[in-house]
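The structure appears below as structure tokens.
Every protein chain of the complex appears in place save one, which is left out.
Each chain gets a letter, A, B and C, in the order it is written, and its residues are counted from 1.
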Amino acid sequence: MCRWLAYSGSPVLLEELLYKPTNSLVIQSKHSRLGVETTNGDGFGVGWYGGGQTPGLFLSTEPAWNDRNLRELSAQVAAGRVFAHIRASTGSAVQQTNCHPFRHGRWLWMHNGVIADFAAVRRDLTLAIDPVLFPGIEGSTDSEILFYLALSFGLSEDPPSAVARAVGFVEETGRRHGVAHPIQMTVATTDGEVTWAFRYSSIGRSRSLFHSTDVSTLRRQYPDNAVLHDLSADTRLVVSEPLGDLEGAWREVPESSCVVVLKGVEELRPFAPVVS
Amino acid sequence: MCRWLAYSGSPVLLEELLYKPTNSLVIQSKHSRLGVETTNGDGFGVGWYGGGQTPGLFLSTEPAWNDRNLRELSAQVAAGRVFAHIRASTGSAVQQTNCHPFRHGRWLWMHNGVIADFAAVRRDLTLAIDPVLFPGIEGSTDSEILFYLALSFGLSEDPPSAVARAVGFVEETGRRHGVAHPIQMTVATTDGEVTWAFRYSSIGRSRSLFHSTDVSTLRRQYPDNAVLHDLSADTRLVVSEPLGDLEGAWREVPESSCVVVLKGVEELRPFAPVVS
Amino acid sequence: MCRWLAYSGSPVLLEELLYKPTNSLVIQSKHSRLGVETTNGDGFGVGWYGGGQTPGLFLSTEPAWNDRNLRELSAQVAAGRVFAHIRASTGSAVQQTNCHPFRHGRWLWMHNGVIADFAAVRRDLTLAIDPVLFPGIEGSTDSEILFYLALSFGLSEDPPSAVARAVGFVEETGRRHGVAHPIQMTVATTDGEVTWAFRYSSIGRSRSLFHSTDVSTLRRQYPDNAVLHDLSADTRLVVSEPLGDLEGAWREVPESSCVVVLKGVEELRPFAPVVS
Partner (left out) sequence: MCRWLAYSGSPVLLEELLYKPTNSLVIQSKHSRLGVETTNGDGFGVGWYGGGQTPGLFLSTEPAWNDRNLRELSAQVAAGRVFAHIRASTGSAVQQTNCHPFRHGRWLWMHNGVIADFAAVRRDLTLAIDPVLFPGIEGSTDSEILFYLALSFGLSEDPPSAVARAVGFVEETGRRHGVAHPIQMTVATTDGEVTWAFRYSSIGRSRSLFHSTDVSTLRRQYPDNAVLHDLSADTRLVVSEPLGDLEGAWREVPESSCVVVLKGVEELRPFAPVVS
């Protein structure tokens, strides 16, 4: 469906994340190894935190692999917190307002997966969105609705709880419409300080998700690897699939769990939907 | 805001409608004479009835004046019923799903104008849409919501009544939110057989709207005008602004009225919103 | 690199060629079976002969698989002679002027392959183009330059000879610049009456090319196959790869040969570059 990465650490040029790794996100846009679709060519997006009040967004309907503006931007913009996403549409239109990451104030959100039978449940889900937030909806994806549900359920106060309630509501609504397995997701969200990443699916077989391991351990393990020495100790990546083949560098996020990344420390917590 | 034309008559190449007139729609995309905006460069759309079950649509986010595919298509495709629209966005995203005409089954719909303070009323309007129709909403414009309201209020059974109820509902909703003049519109809709065009605004000063006059009368008036002799007697155009300067060729549609065009006969009726 | 099809026969809706076959060109845009690249997502083009003086062209930089306008057009436009092409760029920009088929007057041209080390030979090749034709060059591909060379060498008088001289000139120029294998190509060209298709490469291992076999034979072989009965007897397809798995329906075009399709009869000729 899609692939994404969430970076936090010392400021790096976007190209270090998007182009240079062996299995970079741009390479995954044409040849994903672990995705449901090998091709993720239905647009892409990058969000980064610079000096502004809100993070910057560059969204495009072009495939990432042939977009020259993405290459230019990636060679010029450095950031210490980056969300990037490549899209394989499950049917909704290929347009910038359907590209991830979605933004609300300082928050970014991106999703790989699907709300099953979305046409059937879309209205009920939409009605549950806080009327104050409603005018911000711009696209037509299940992912954006999930974001707005999480926002409505208190994302900015308690992200894990808000996502649990949003997912619980999606499952409850789906089942009321006779959907056996209402949601499939890996989700990342951030306020610019902390990253929360979730791996969950109603069927219990979720899309792949990994996080990078401690850089200092890796350095001891690979004393001659120059790349590792350029990274700050607090660097962490959460990714749909590993960006390279370095043994020990990636750890799979277990089913039904949430990874919280704060100042270079990741914490793994169980995740379960909550029904109100 | 926008400009549009609705054609019915003998099959003509699209270029006869879109490029060749002195004040063609493509020319209006850069230099509209009567529009609120002189530039209508935020995408365009053409809908035409060919051999298929549903009308064809060509929608683009490019300005009409520089779109080469529109020029190509216009030189190849002929049709006896054509809707065409050039867009000047009032804020919503420039994307194909926001381009007019909108389609539902055999129905086409296009709009020039605005639902005032749309962000404030959007949710209430959206909730009034028939849940069966709801999944068809793809874009984020006021115009599409107005279409879906009209469909929900029975467009396919009694178009003038459905539009009257949709507009009445928009006005009632707007006023409940403190909007003084909730709607401004010229709208055209067709099922492929009849065209209905509406000119109305809450403030009573609606965007311009014209229809072409009887071709046979024009022929007598201008016996040497070759263009007129190529047109079938039942040819009728309803347009945001005249496509040329031929005296007697265009008649303004009065405020608060509806023009019904069927088999080359136009009928003018008063139009007033209906509150349920 | 790319994939294409050249159709001639009774008029069919474009969707019959582009969407409905098991291994349709749109499916190949994401998952080509025999291509050098499985993904051909760097734009596409369709050329068709309608009523106009010149064939119509619809060119787009979007991947064919997600382009809604292509789907619409394909459901509305029927033609008896169609060229269609999906692109996998070998480096030149993704823009409409680099999409195939290229057009000159009534002629269409499309190419799968590459002129090796094009940057090195581009200038010399460009200088050999007839100065009268030169202003028509709009893009930056090797494929367009090859077309203009063929036009300069007399494509409209004797296509096989003109292509042989163009290819001979490319090989001679390449070798002068130290290029071992200067050209790799399957090419199709038509004037709207006859289709010529070429399979050739300097290295003698050319990209795949097939033509469909006699429809009446197939009908006898598969008396229950409804699709075959809808096709006129003179229907012929030349394709980069078979559109389906029907045994006996496709015949590989041999290395270094040219297929000429005229009124449902295909003629196979040897092809060899000619050096002036």
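The rule is short, and it goes like this: a contact is a pair of C-beta atoms (placed from the backbone, for glycine too) under 8 Å apart; a residue touches a chain by one contact, two chains touch by 3 or more.
Predicted, not measured: the structure shown is a model, and the values here were computed from it.
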Touch criterion as defined above, residue of A:73, A:86 or A:237 at the omitted chain: A:73
Contact residue for the chain not shown (choose from C:11, C:80 or C:139): C:139
Interface with the undisplayed chain - residues on subunit C: 92-93, 95-97, 119-120, 122-123, 126-127, 131, 134-135, 137-140
Subunit B residues that touch the omitted chain in the full complex: 30-31, 38-39, 41-42, 61-63, 65-66, 68, 89, 93-94
Absent-chain interface as seen on subunit A, which is shown: 48, 50-52, 56-60, 68-69, 72-73, 75-78, 96
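As a working rule, only the chains that are shown with their structure count from here on.
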Numbers and ranges of subunit A residues touching at least 2 other chains: 93
